[in-house]
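Note sheet for the following structure.
With one protein chain removed, the remaining protein chains of the complex are shown where they sit.
Up next, subunit A:
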Amino acid sequence: MDFHRVAWLCTFFCFAQVWSLPTRNCILRKDLMKKTCTFIETASGLFPSQCLDDHVSISFPQNVFESSNTLQVTGVEKAVYQTLQNIDALFENYSVPDQWDEEKMTDFRGIVYRQIEESKCIMSKSETEENFPSREASLKVYFEALSSTLKEKDFSFCAWEIVRSEILRTLNFILKHNSDIMYGSPQL
């Protein structure tokens, strides 16, 4: 009898988890993502020509943000959220060069933090085919490559510019390919 009760409770919670309707904030916002892009883009100028020699090629984990079918949408959502978390951690641990616009960097970090705080419930979503752990692993490798670049080049201005260009590339890729999972499409 107890076993039956437990089984029923388990199935009930299981279904509740799967069918849990996402709340308003359990979605990423396109306008906030755009603003994030704008802030880091304008924090400094174009990629400086003197840093072209320093440039290292870091493989971009494109597959992390791609979903082959609609069942993998949650996985992509989580990957985007994870990217934001990693960006936040990167700037939390290391201080940016003085040549960069401090106000823009403060705004940038503020908006990244806000997205992380407001859309926390994304990480508690679950789907059958999301394969998030593999995505998470790929992202981890990518961000570790970025931080190692910084350390190797002794946190020079060029090293930071490389990291900045990589982050910009990531954010632009997300905006271009993953706008459908975000709130804020052109229609009313």
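The definition used in the following text is that contacts are C-beta pairs under 8 Å (C-beta built on N, C-alpha and C of every residue); 3 or more make two chains touch, one makes a residue touch a chain; residues count from 1.
Assume contacts and distances are computed from a predicted model.
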| item | value |
| --- | --- |
| Chain excluded from display, named as in UniProt, from "Centromere protein M", "Fibronectin type-III domain-containing protein", "glutathione transferase" or "aspartate transaminase" | "Fibronectin type-III domain-containing protein" |
| Contact with the hidden chain (one of A:R29, A:K153 or A:H177) | A:R29 |
| Contact residue for the chain not shown (choose from A:F47, A:F60, A:Y94 or A:Y113) | A:Y113 |
| Hidden partner chain, residues of subunit A it touches | 24, 29, 31-32, 35, 88, 92, 103, 106-107, 109-114, 117, 183-184, 188 |
